[in-house]
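Coming up: subunit A.
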Amino acid sequence: MVDHILSILIFFPALAGMFGFMINKDSIRAYGVAVGVIEFALSLLLWFWFDGGVAGMQFMEQIPLLPSFGINYILGVDGISLFIIVLSAFITMIGIASLTETPNVKNMIVTLLFLQMTMVGVFSALDGIVFYVFWELSLVPMLYIIGAWGGPLRIYASIKFFLYTFAGSLVMLVGMLFMAYFYYQATGEWSFAILDWYRLILPENLQLWLFLAFFLGFAIKVPMFPFHTWLPYAHGQAPTIGSVILAAILLKMGTYAFIRFSLPMFPDASVALMTPIAIIAIIMIIYTAMVAFAQKDVKQVVAYSSISHMGVIIIGTFALNVEGISGSVFLMIAHGVVSGALFLLVGVIYDRRHTKLMSEFGGLAHVMPRYATIFGLMLMASVGLPLTINFVGEFLSLLGFYQQSHILTLLAGTAIIVGAIYMLAAYKKMFFGDVTKEENKNLPDVNKRELLALIPLSIITIWLGIYPKPVLEPINKSAEAIVQLMHDKSITDEAKMRIPSPLNKAQTSQTSSEGAH
Partner candidate 1 sequence: MEIYLYLALFSPLVGSLFAALFTTKSKTLVAGVVPSLLLFTSFVSSSILLVHILNGGAPVHVEMMTWMATGDLYIPFGFVVDQVSVTMMMVVTIVSTVVHVYSIGYMDHDKSFNRFFAWLSAFVFSMLILVMSDNYAGLFIGWEGVGLCSWGLIGFWFHKESASWAANEAFIMNRIADLGMLIGIFLVYWNTGSLQYDHVFEAFKGLDVDTLALIGIFLFIGAMGKSAQFPLHTWLADAMEGPTPVSALIHAATMVTAGVYLVVRSNELYSLIPEIGLFIASLGAFVAIFAASMALVNRDMKRIIAYSTLSQLGYMFAAAGLGAYWVALFHLMAHAFFKALLFLGAGNVMHAMHDELDPFKMGGLGKTMKATMVMMTLASVALAGLFPLAGFFSKDAILEAAFVEHHYVIYSVLLFTAGLTAFYSFRLVALIFHGEERYTLFGIHPHEAYKFMLVAMSPLLLLAIIAGSLKMTYFEMVTAILPDIEYHIHSHVTFWIMTIGTQLFVVIAILYAYKKYTTIGMNVPDGTSETENTFMYKLLKNQYYIPYAYDEYIVKPYTKLSALFWTEIDQKVVDATVDGIAGVIYDSGEQTRDMQDGNLSTMLRWMVIGTIALLILAVMFGLTARYAHVLG
Partner candidate 2 sequence: MFEAVAFYLFAFLTIAMFYIVVTTKQALYALTALAAGMIFISAFFFILGAEFLGAIQIIVYTGAVMALYAFGMMFFDTTRDVKEAQGNKFIITGLATLAAVLVVLIVSAPIISENITAYYPALPEVGNTQEVGMVLFTKYLVPFEVAAVMLLVAMIAGIVLAGKKMDLSITLMNDAEIHDMKIDQKLDQHKKVLS
Partner candidate 3 sequence: MEIGLNHYLVLSTILFAIGLVGVMRRKNLLLLFFATEILLNSVNIAFAAISHYYGDLTGQMFAFFVIAIAASEVAVGLGLLIVWYKRHGNIDLDTMSTMRG
């Protein structure tokens, strides 16, 4: 079981989903929750068995698929993917548990379980083609969720979501094929294994082109400005559960892929394109935060805030040092928890009032104090208050990038200001003031089922904010390995300078810290 835990994690939900068709409609929810819990327990087991002291891949599995073309079914996790897998299992479990009465609840749960398979698949695949397959497969359940259970514009939104991300990933596929071809030219063998690709040292201009090909696919997924417009539509139309998973996990695929592919494979291109990407990220941060401020629909506020936060993640990723990359991975998890919770919270009020317009609310803190408290906590986490989970990630990301550019970090740091502006404005509109609308006077506070979903998220938000070590340590190990790899691989002088080797630094800091103590 230890050897095949990843395959089990991937295919258990899919199998369970297939059996789900046979389950009675009345018991399907319990079944879904049970599968979610088992999957989450399995992911915890993965974490438990995971050796935090090892930087490389663990639980590797390999089954030849098309050996002559180097396409194999290869799985493995390191510190970077481990927690995103755990998170995706967790969020899916929470999502199923908090599912409110929907038409075709059976289809919804089966779809979610399939989505679960693709998500775990993406984060554990170590073969380009397998990765690509899961990457594209993840679009289908999401398309279905938005298109079948969404709002009035759901068809437009779902098709936009699908085609936009699909177009990007096709370019990425071309990049992958090229990569394999270059590997073939260099070694005489075909291989799509990512770990093989890591070993390939490419000339700089080739790196640039390949980087851009991959970039398009990832950037649309993240989504980076100006490729972000599908996201507000998708969030605006998707049902709560769709938004939760989209924001919490699916967006992370893009940033995860940057760390998994772009950085270690093209270190020189990463350095060369660092400034433009950072500028795009800063535009994402400030611009989308301002757009979020202008929104009238609270869900759109959260949706645009996601884009803004993804900008910080990108900044951290392209810090190209251990602090920044650890921070950005941590922020991925943090944002998964917090944005998931925020979307759940929006869903709570939507269930009661069937509107998401902030002008329809006001003074909710009087009628729903518990709801206001949890919302306030998540708001503060989203704003990046210390001792919440987001702060650790944001702090490390910005800290890391500060080494690369002072001015750009200053600009990116405005995230903490503009984030506070739109979030507090939204909170004020919804919760403060007097209860003006008659319909709001008797709204029930959060019920047990909603608390069941929200309280674990709140606990994680605070727990990992105060004590991030269990998560941060394995991430740190793997981030160090990646930075070291990039440092060794880089060919230009600038890249060598920009990417500090953690090995050397660790030694020097050890001596200096010894001196300090």
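Here is the rule we use: contacts are C-beta pairs under 8 Å (C-beta built on N, C-alpha and C of every residue); 3 or more make two chains touch, one makes a residue touch a chain; residues count from 1.
Selection rule: all candidates are chains of the complex that A comes from, given by their letters.
These figures come from a predicted structure and were not determined experimentally.
Note on this complex: subunit A touches candidate 1; the remaining options among 1, 2 or 3 do not touch it here. The residues of subunit A lying in touch with candidate 1 in their complex are 160, 163-164, 225-230, 287, 290-291, 293-295, 321-323, 326-327, 363, 365-366, 369-370, 373, 380, 385-387, 391-392, 395-396, 398-400, 402-403, 406, 409-410, 413-414, 416-417, 420-421, 424-425, 428, 431-434, 445, 466-469, 472-473, 475-476, 479-480, 502, 505-506, 509, 512-513, 516.
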